[in-house]
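Before I ask anything, here is the structure I am working with.
Removed: one protein chain of the complex. Kept in place: all other protein chains.
As written, the chain order gives the labels A and B, with residue 1 at the start of each chain.
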Amino acid sequence: MLKITGVSRRFGDVTALSDVSLEIRQGEFFALLGPSGCGKTTLLRILAGFESPDEGTVTLDGDDLLGQAAHRRPVNLMFQSYALFPHMTVAKNVAYGLERERLGRAEVRGRVDEVLQKVGLETMAGRRPHQLSGGQRQRVALARAIVKRPRLLLLDEPLSALDKKVRAEMQLELKRLQNEVGITFVVVTHDQEEAMSLADRIAVFNAGGVEQVDAPVELYEHPRTPFVAGFVGANNIFEGRACSAGLAGEELGILPGDSGLPDGTPALLAVRPERIRLDGEDKGVLGGEVVDVSFYGGISHVSVQVSGRRQPVLVATQGATQVQTGSKVALGWAEGDGVLIPQ
Amino acid sequence: MRKSRLLYVPFWATYVFLYTPIVVLVVMSFNAGDSPYVYEGFSLEWYGTLAKNAAIREGLVNTLIVAVGSTVLATVLGTLLAVGLARHTRSRALDALGMLPAVLPDLVLGIGLLVFYATIKSTLGLHSVLLAHTVFGMAFVTAVVRTRLTHADTSLEEASRDLGATPFTTFVRITLPQLAPGILAGALLAFTLSIDEFVIAFFTAAPTTPTLPIVIYSMVRFGVTPEINALATLLLLVSFTAVIVTQRMTRLTESLS
Partner (left out) sequence: MTRSTGSGASVRSRARRSRALGRLVFLGPGLTYLIVLLLIPLALLISFTVFRRGRFGGIVYELTAENFTRLFDPLYLGVVIGSLRLAAIATLIALLVGYPTAYLIAQLPQKWKTIALVAIVLPFWTNFLVRIYAWIILLSGPGLVNSTLMDLGLIDKPLELLYNQGTIVTGLVYSYLPLMVLPLYAAIEKLDPQLREASANLGAGPVRTFASVTLPLTLPGVLTGCLFVFVPSFGNFIIPELLGGGRSIMVGNLIRDQFLKSRDWPFGSTLALALIAVLIVLLLAQAWSARRA
């Protein structure tokens, strides 16, 4: 549906995007995830028409998008700051885009009422933006964008300005709305939990390029680049060379992993903290000493200093743990839980 | 957002409009010929004539006396008033009174003071201009210092009191140093405004004590001479330098604070 091919953009010496290609499907909830400055916002602004790429093409259902002026594109954006017009009421803000389409007054009213109901703001229609809470403003911004029934809805860090509780609520709301209206959503975020919980598929950006495009679970379980392994979720990463049983580390010996790589390839092994078992002292793959235990309610984090490795290995266990700082432990994991990534 | 090329027409027109008269004035001041209109070659002749003009010299001295005197008075009164308005009262009416001279048309202030001096049978002279200039100079000092006060950190003053300093010590040791850049900026403003002020001086000066703008006014009224071009150029030079120095200084003080 949306096809981005070979898009590059430079600002002076800085390369914001280099040769980015993506394909986003009809009705999909797609996330562009990456640290700040990775180019994801530039891509969003290119799609909205506020920036032009130096190279590359963007088509929507086969039509060239880049040739159209920003105000003619069937693409709407929900701004990170919401960019609500402060001098207009909620209803006027939402009606603004429809009035540009020269629709009849009655139809504009009808659609505004309908969308305000959909986001639960029908009683706020006469208020000004500054009289609303953060969550309410966010809903207005969303209503203003979806009332146009765009073919593509872009959301720039949609939840970043909200506090934790409202955020969880809005997350559900966004998903519900996306199901309801069936518009293709592209959300830009630096928050991996936001991306994971919202999106059908995620493109991880780093330094102007796409690292990996996958469904959230796939991305988490099978990171394919060192950056993704380190960026998405917590990970314990070991360096070494691939071997038939997993990874051959220089000082740690053979570490179990799901190897598909030719023997001897320089590689990283990534093991999620929650996949590591704390075993008795003489079993397991690695031995070490507990240096820190932190309790988080549902889970506990145990840091284990392993000789031959600078950083402690992080282990996550369910609930409170019996292990105490200073005790010797052994660490182990199943072969399938070690993911090998070529370096 | 890209297609703002068209905006460059009024943009440049504005600057051409603002600077053409000034450039012509400066060029003509170096004119060798007698005409203030037609350029006939370079000469410093008119600067020489200017130096010999007693009326202008006298006007300049008068202006400087008035400007220095009213600036000192306005700075002291204005600073005290600003602190008083910010820290010792909540009255909006007093606030408005402090700003009134800055928004009142100069003509009204001029005739008001003329009538006042006549009613109390005061003589006119440099003192009457000086007192008149202090009225609006004070308003600008108050405004500038007051803005700085509202941005100033009141907890510093409270800390000083908490450490046992008297209100007087607190004012001298804590408040004043914090306000120094504002006071300086206000004083500069009052000085510049006084030097250039014509309307109020016109109504409150005696015929025997004209300030420089009054001298210029009578010269311009009786015809155009290249001598005025030379004087105008010198005044431009002074103003431009003052503005640029002020700009640099405020940026310096901003970067310091």
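Just so it is clear, a contact is a pair of C-beta atoms (placed from the backbone, for glycine too) under 8 Å apart; a residue touches a chain by one contact, two chains touch by 3 or more.
Small disclaimer: the values here were computed from a predicted structure and weren't measured.
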{"item": "Residue of A:H87, A:R105 or A:R310 in touch with the missing chain, whole complex considered", "value": "A:H87"}
{"item": "Of B:A32, B:A55, B:L107 or B:L176, the residue in touch with the unshown chain", "value": "B:L107"}
{"item": "Contact partner of the left-out chain, one of B:L81, B:V129, B:A143 or B:A187", "value": "B:L81"}
{"item": "Touch residues of chain B, complete complex, unshown partner", "value": "1, 3-4, 7-11, 13-15, 17-22, 24-25, 28, 35-38, 76-78, 80-81, 83-85, 87-89, 94, 97-98, 100-101, 103-109, 111-116, 119, 131-132, 134-135, 138, 142, 164, 167, 192, 196, 198-199, 203, 213, 216-217, 220-221, 224, 228-229, 231-232, 235-236, 239-240, 242-244, 247"}
{"item": "Interface with the unshown chain - residue positions in chain A", "value": "48-50, 69-72, 75-77, 79, 81, 83-87, 96-97, 100-101, 144-145, 148"}
